[in-house]
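Following: one structure in structure tokens, then a few remarks.
Omission of a single protein chain aside, the complex is shown with its protein chains in their original locations.
A and B are the chain letters, set down in written order, and residue numbers restart from 1 in every chain.
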Amino acid sequence: MIPLVRVDNRLLHGQVLEAWMPVLKATEVVVADDDAAGSPLARAAMTLCVPCETPARILRMAAVDFAALAASPAVVLVLVRDVAGLVEATTRGLTPARAPRVNLGNIHFAMGRRPVTPSVFLTAEELEALEALAAAGFTVEAQAIPTDPPYGLDELKRRYAAAR
Amino acid sequence: MTIRFRTRAHVFWRCLFLQAAWNRRGMQNLGFAYAIEPALDALYADPARREEALARHLGFFNCHPYMTAAILGGAIHHEELVAAGEEPGAAPLSYKATLQGPLAAVGDGFFWTALRPFFGAMAALGALVAGWPAVVAAVLSYNLVHFGLRALLFRAGYRQGDAVVGLIARLALPRLADRLRAAGVALCGAAAAAVALRAGGVADGSEAAAVLVVATAAGAGYVALSRGAPLFPATYLVALLGTIVAAVTGWDGRF
Partner (left out) sequence: MGYLLLGIVAGLAAVERKGFLQAMLSRPIALAPLTGLALGDLAGGLAVAAPLELLWLGAVNLGAALPVHEALGTVVVAGGAVLAGQALGTGVTPATAVLALLAGAPLALLGRRADRFVEVANERLALFAEETLRRHHPHAAVRLNLAGLAMPFAIAALLAPAGAWVAARLAVRLLQAAPSLDGPLSIGWWAFGGLACAAGAKALRARRAGAIFGVSAAVALLIGLGLRVTP
């Protein structure tokens, strides 16, 4: 099963390993990202921080079989780098039935982005894309770590409008 | 073009100020730019190129402050290649972007949640049974490891660039962290015993009772905390309950 798909610019890091994995009781991590999969440095670096007993796979988006992950008995946390990666995943077999929960973890600031939570900065296009995903049946929430309060999409829209 | 040792030492010193202006937007961006500036000054004689280089290092950055030494060393390694025209200006940035997340996880998992609490527990136990010299010894030992690794990582990043990842992998920090955490828990247990003995040693004629109070607080406290009880209310509850129980039974726990 896939209890959570997380959008995180940093992909695999401390918040994911130390905070989310235990809470979700996840047994495996799949990083779905073409850049990371194509970079030996990124692959080497990412496997550094994973405890030996946790299998972590770093795959190109095209190589991820969401149907198989959803059907497997393993509890798999899927990581994508950004909202664009999330949208791409939905064109490659990610459906609400296979993975109902989408989590926005860290999306860093860049020009043209507005803060909607302390760790998530969105563009108008991304907000639209997330609305479309919600309409398709995904539960979209922004939450950096499990002990933070989760913010639903309506709240994110309100905050986006209020931010400069 | 390579950078002199003096300049690298200057960068290392400035790296100690990495989080001085930590902010939500760029996180350690200003600190990183501040740290790497002496190296960029040495590499780029042309002010325009120097500013361009500095501007690229003002972008988002966040990593563990100790592990950042490796990234800073590697960034200088790549900046030397950029200055020599052997790499594009994006190379140091992609190095930083690739390593910051994973090395932050390694650093948080080793230094912040294993090594430092281990030495903290050791120093606490030392304070209870041997007084301040034990505290000094524990803090010094921690910093021997801390500064040793920080300097080693900076040097290795500078010398080896991408290959620093292999060195970090060989250090096997996550495995070491597991052992340190288990040892740290054992030290906490010993500290609980030391607190109980101290309480018992000073209580007039109610030694067993004082030991029982401490043991109960430690045992029940552990169970409650691991079931998610919040720390602050638990602190008040335990201190007040201890006081009330003692007031009712007439126990006395003065030094």
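Here is the rule we use: a contact is a pair of C-beta atoms (placed from the backbone, for glycine too) under 8 Å apart; a residue touches a chain by one contact, two chains touch by 3 or more.
Since the structure is predicted, the reported quantities are computational estimates derived from the model, not experimental observations.
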In chain B, positions touching the absent partner: 16-17, 19-27, 29-31, 33-34, 37, 47, 50-51, 54-55, 58, 62, 65-66, 104, 108, 112-114, 116-121, 123-125, 127-132, 135, 138-139, 142-143, 146-147, 178, 181-182, 184-203, 210-211, 213-219, 221-223, 225-226, 231-232, 234-236, 238-247, 250-255
If the missing chain were put back, which residues of chain A would it touch? 13-15, 18, 106, 118-119, 144-145
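Operating definition for what follows: only the chains that are shown with their structure count from here on.
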What whole-Å value do you get for the distance between chain A and chain B if each is reduced to the mean of its CA atoms? 27
What part of chain A is in contact with chain B in the complex they form? 10-14, 16-18, 39, 41-42, 44-52, 108-110, 115, 118-119, 121
Under the stated contact criterion, what part of chain B meets chain A in this complex? 24-26, 60, 95, 98-106, 108-109, 113, 162, 165-166, 168-169, 174-175
